[in-house]
Every structure is written in C-alpha cells, then in structure tokens.
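Complex shown without one protein chain; remaining protein chains in place.
Labels for the chains are A and B, by order of writing; each one numbers its residues from 1.
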Amino acid sequence: MRHHLVLRVVSKLLIPFMLLFALYVQFHGDFGPGGGFQAGVIFAAAFILYALVFGIDHAREVLPEHVLRYLVPAGLALYTLTGFAGIALGGKYLDYDVLGSTPTAGQHLGILLVEFGVGVTVSAVMVSVFFTFAGRTRDVDEEDW
Amino acid sequence: MPEAITEHYNYWLVIFLLMAGLFVTITSGNLVKKIVGLNVFQTAVFLFYISLAKLEGGTAPILTGEPERFSNPLPHVLILTAIVVGVATTALGLALVVRIRETYGSIEEAGLQEADRQDELRAAAEQGR
Partner (left out) sequence: MAPDMVTVIDLVLLALLCAAAVALILVRQLFAVAILAGAFSMLSAGLLVTLDAVDVAFTEAAVGAGVSTVLLLGTLALTQRRSEESRRRGTGPALLAVVLTGGALVYATTDMPGFGDPEAPGFRHVVPEYIVGSETDIGVPNIVTSVLASYRGYDTLGEVAVIFTAGIGVLLLLGRRREDEIQDEARRSGSGDEG
C-alpha cells in the first residue's frame, strides 16, 4: 500500500492517538469501561495498522520479534507473581488486601498490576500472531483481490 | 402481544443466530468458512449470556455514587474474557488451516479427502511392490 498517500498520512496522524488511547483504556479501566483485555487489543491494532500501511519490515524494526517473544510470557508471569506476592506478605494466592497499607490501597495496586499483565500478554500475542501470518505472505497485487 | 413473546423474543432471535452459525459449520466444505461459522455461533452464545444479564430499567454496572439498578456484571466478566480467548483460538484454527493448505494444497473438504485417497493408493502400491 505504499502509494496510498491518504492512508499513509491519516494513519501517521492516528497511530499515536491510538497508542495513547490504549494506555488510557489500560489505566482508566478501574473507573470507566476498559481494562487490560481491551487495551491490549487496541495497542495491537495500532501496530497492525502500522504494519499494514508501512510494511511488515518497518513494523518489525519498531517491535523486534525477539522482544515480543519475551513480552508474551512476561504479562502472564506478572499476573502469577502478583498472586505469589499475596502469599509472601501473609495473605492467600491472588489476595490483594495485604499488598498495600490498607486493604483498599492493596486492592487498587493488585488490580493495576494484574490488568497490566493481562494487557502485556494480550497485545504481545495479538501482534506476534499477526506478524507470523503476515510474515508468510508474499506481496499481493492489489488487482488480485 | 402475549407475554411469552415480549419476554423471550430476544432469546429466540439469538437462537436463530446460533443455528445459522451451526448450519454454516455443518454444510460448508471450506475450512475458512467453517471457522467463520464457529465464530458466528460463538458470538451468538455471547449475546445469549449478555441477554440473561440484562435488567429491566438497569444501567451499565459502573458506580456513579447514585443509587441505581445495575445489570448483572458477572456474565459481562465471563464474556469479556471469552471474546479475547475466542480470537486467540480462532487464530490457532486459521494457522492450522494455513498448514493444511501448505501440506495438502487445498482447504476444501472434498480436496482433502481426494488427497488422502491418493496417498493411500500410493502407499498400497508401494507395499504391493
């Protein structure tokens, strides 16, 4: 899609706001609709748009595959370790009450960490799945569609 | 309108969607279309769950400080995670379709059966030799 000027300009304008919106959805999920699952998908959608318009190789330069390979398990590990932190501080598994000075503060911290872990794993899985599919495709001529 | 209809029309229309997805999955010989059929089925199940959670005169389950009646948040949680799991498993299914295409050269049921039969014939011929 290298010669689509409108697409290139519009996506260049849109992508930073998409990434920012993903972060807003991630960290504002306690108060409004949103959370790790949605934020992860929106974050991945921004990267997929970038890869579609500017080519998969440019997208790989921004987010190399060996980084993605660590991000996929990192989110799940963060979730699991947050659970174990509850045990270490004298509570039960995934019991956030003991994480902060007051139970409510602990719950806030726990939910933030867990949602962040969800967001990291979901976005990394979505982007790497797209990269693997797109990486196998030879360039398709527009007339072919 | 009789009460049975006003009380249940939502469920019935969702069941129609459910059956449309099932029909596509059964009759389509193309593997990609089969997966799309499963997706339609899945989305219909999601809609069914969320229909069960709806409360007459309720609002979205977000506390605003005023006393309100909320729709049931529990099915929302279950379905929210199920949607993302659904797309991950769909991706896995599509990856399998791509591999099948690379190995068999076809993603039609008929083509796959044909390729399998050719394989068996070739194996039998080699054993007979």
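Quick note on the criterion: a contact is a pair of C-beta atoms (placed from the backbone, for glycine too) under 8 Å apart; a residue touches a chain by one contact, two chains touch by 3 or more.
These numbers come from a predicted model, not from an experiment.
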item: Contacts of chain A with the absent chain, listed as residue ranges; value: 25, 29-35, 37-38, 41-42, 44-45, 48, 52, 72-73, 75-76, 79-80, 83, 94, 96, 103-104, 107-108, 110-111, 114-115, 117-118, 121-122, 124-126, 128-130, 132-134, 136-140, 145
item: Absent chain, residues of chain B that touch it; value: 3-4, 6-24, 26-30, 32-33, 36-37, 39-40, 43, 46-47, 50-64, 69-92, 94-99, 101, 107-108, 110-111
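Here is the rule we use: only the chains that are shown with their structure count from here on.
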item: Chain centre separation in whole Å, for chain B relative to chain A (CA means); value: 24
item: Partner chain B, residues of chain A touching it in the complex; value: 31-33, 35, 37, 40-41, 122, 125-126, 129, 132-133, 136
item: Parts of chain B lying in touch with chain A, wherever the complex brings them together; value: 60, 62, 80-81, 83-84, 87-88, 91, 94-95, 98
